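Report on the following structure.
Here the complex is missing one protein chain, while the rest keep their positions.
Letters A and B mark the chains as written, and numbering starts fresh at 1 in each.
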Amino acid sequence: MIFYKGSDNMDFSVIISGFGGQGVLMMGELLAYCAMKSGMNVTWMPAYGVEMRGGSANCTVVLSQKPIGAPLTGTPDAVIAMSEPAMNKFAARLQPEGLLMINSSLINNEQQPVKKIKTVKVPAGELAAAAGNEKMANLTMLGAFFAETNIIDYNEVTSQIASFLPAHKKELVVGFKKALHQGKHFVDSQL
Amino acid sequence: MPKLKDRKLYSPPRSLKDKLFHFCPGCHHGLAHQLVARAIDDLNLAKRAVGVIGVGCGVFLYDYINIDCCEAPHGRAPAVATGIKRADPELAVFTYQGDGDLAAIGTSEILHAANRKENITIIFINNSIYGMTGGQMAPTTLPGQKTTTTPSGRSTDKEGFPLKMAELLATFEGTAFSARASLHNAREIKKAENAVKRAFLAQLNNKGMGIVELLSACPTNWQLSPEESLKQITNSMIPNFPLGIIKDTI
Partner (left out) sequence: MIRDKELLKGNIALARGAIDAGCRHYFGYPITPQNDIPEYLSAALPSVNGVFLQAESELAAINMVLGAAAAGKMAMTSSSGPGISLMQEGLSYMAGSELPALIVNISRSGPGLGGIAPTQGDYFQATRGGGHGDYRLIVLAPNSVQEMYSLAGEAFRLAIKYRNPAMILGDAILGQMKEPVVIENKIARPQEQDWALTGAKGRNPRLIKSLFLADGEMEAHNWKLYNKYKLLKRNEVRVEIDCPDKSNLTVVAFGSCSRIVRTAVDRARSRGYSIGFFRPITLFPFPENEILAAVKSTENLLVVEMNTGQMIDDVRLATNGIGNIFFSGYPGGTIPTPEQVEDKIMDILQ
């Protein structure tokens, strides 16, 4: 399903959420970085305030071909939920016909969608293990997200990993690419 | 004679609310709160104790100890405590402050409270770092210690030396009791418990200011495990901050 490709409609917003430690903030940063490098306008806004206590984390990423106004939204176009509390909190905010991607490695219940939401279940944990590093569930989910939305050219994404990672973490580039690819492949093979 | 199983052998302090501590794993605030609550219980102060709370992770003391409390601006707790005690000397007034609160921004307030022989009790949590704000240098940070504002380690040439507040305050005639204790094992915790009680006694006997400096761990910002943090206290903090009762004229 193609949500956004070279269109000059309004913004595309995604809330990425989960437990602290699942790397949801980094998912948003990588997404924002790739968007910037491909010439888009982008904002990344981490969770703030009371939401940070209790071990949860989330960020909002807004992408657009035009200058972006609000970096936050009450009605995102997509929600990526890496944990069940995150899904319970954010899924209800989705735009009608929005995209909900859930980490089925940790989330068993499915919310009853009120509107015509597309739900994609991604076994991010298992995919990460298959890619060689079970701590990279966030990256397999991100790969799945890229494949599902086609929001950024995937080759553009892989070519930016090396410059995204800081100097002392360059050895992770290969692992990152593998994990992203595992997630992308999962979605591509569903079609 | 009551059977063994009918006798209550232990219970948490009465003044401690029945609430789970939220502190990070390995943090010593919970323990320090318990010691304060025990002193309040043992000295029967629950109905007249007033806690003046500084700014830092300890700011939530009100949630855990069942007494009247007042928040003070950063560093000003001894001044606020002075106002309360002078307004009503029957109250048992104590401050609960971290190292930024007491030894950085609040040095003027604590020194003058001591100098005025204020009958207040000071509970000083020294974990040689700024906890609540995310790990910046404190006046009690150790030489060479890495913090978010001393990324290469504290340099005594540029950033000075760890402040020894318990010793400094002991030199004031208005200070009746000054001690430094640690919370890293059972024996030291027992000594700390006694020191906290004596710091309150200084006030109750109108002898002047009583202060206990408690060496505590901050595993989150030290970036050590709770066990490694205990070693950090014994190996690094205690050599810089000697334990013991420095002054006792109660």
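Convention: contacts are C-beta pairs under 8 Å (C-beta built on N, C-alpha and C of every residue); 3 or more make two chains touch, one makes a residue touch a chain.
Small disclaimer: the values here were computed from a predicted structure and weren't measured.
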Please identify which residue in A:73, A:104, A:119 or A:133 touches the non-displayed chain.
A:73
Can you list, in ascending order, the chain A residues touching the missing chain?
10-11, 29, 32-33, 36-39, 41-46, 48-50, 68-75
For chain B, which residues lie in contact with the unshown chain of the complex?
55, 59, 71, 73-75, 100, 104-105, 107, 130, 132-134, 136-137, 139, 148-151, 158-159
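The rule is simple: only the chains that are shown with their structure count from here on.
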Indicate the whole-number Å distance between the mean C-alpha point of chain A and the mean C-alpha point of chain B.
44
